[in-house]
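The complex appears here minus one protein chain, its other protein chains still in place.
The block that comes next holds chain A.
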């Protein structure tokens, strides 16, 4: 299995894939900086990442992000640049978005599907004019890569003599730094000198420069707040920019702990919890990811298997919804959901405390008839039933710059 995978990896950095599963732990360009700032490092998907920092608790970091600005090092995620005349035609087969409709420097959240229509990973695709820029999750990146390269072989053989070329470049040394929070624009304006940043809308990308370092960035994130994600290819430059960002008076470092509590509060899915290969986009309440054209015409892997559910969404056996408990302990992943009569109806995919809603919140999968807002439910936590109800997401209002 491993040798097959290595063969498919082609001209990419084999060491990173190997490390992610078998080798020594990987470190981002900011590793020393995290430690110097009191980062509590933990292994995560083969990387040494900060879960929190000494100066703030996870909740304090969460609140700081919503009020001011936090810096997240998300360099563990996988970044690709896909070139070639057939790149759009090829990539369009792999995701549920209309890749051909993405305007230059626009970004789209989408997902890869498997032959059953299940979700392989969620990802961001950006049209950078002469190439597609792709970011995938750290944990899924090795399997995403195998999937993409395998699909390329299929595409090539189907196109035959009409094949004009696709080049998949994995950017091994890419650093991704996310600045998130209401003060992000102010900080970026100060550092880049880009006064027109107030015209850059959510999900748009652009080129930037800080202290002679050129980089690309986008107005998005994973916290529900306004913010930017900077992509810097040279590790030394990434460290320089990281230091400049953390030295801004408004900014505090935030780790994986706050990243998870923020995304949950904002109703954002986590791959591996709320989306898996066994869950399709309709069940995951992510129908909006599938373009209107693809809902009717297909054109992505696994469409035929989920076509009937796309056309009749209420026919799914389970649906992802948000819940709020009346009090008590938080419900966690895999906790059982019951109706008020005590019959088991579903399961919790993500759960935790909400610093701002001040109730335990989470996402669960239940049959469509229980998915209505306000439906009373019970969740079994350590042998006791905890009552709550189905609520709208996001649990806390988001602040995307639209």
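FYI, a contact is a pair of C-beta atoms (placed from the backbone, for glycine too) under 8 Å apart; a residue touches a chain by one contact, two chains touch by 3 or more; residues count from 1.
By our rule, contacts and distances are computed from a predicted model.
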Can you pick, from "Glycine cleavage system H protein", "ATP synthase subunit s-like protein isoform X1", "EXOS5 protein" or "GATB amidotransferase", the UniProt name of the chain not shown?
"Glycine cleavage system H protein"
Quick one: say which of A:261, A:285, A:309 or A:375 touches the chain that got left out.
A:261
Contact with the hidden chain, among A:57, A:151 or A:273, goes to A:57
Return the single residue from A:25, A:206, A:244 or A:329 that touches the missing chain.
A:329
Residue positions on chain A contacting the omitted chain are 51-52, 57-60, 257, 260-261, 328-330, 332, 352-353, 360, 382
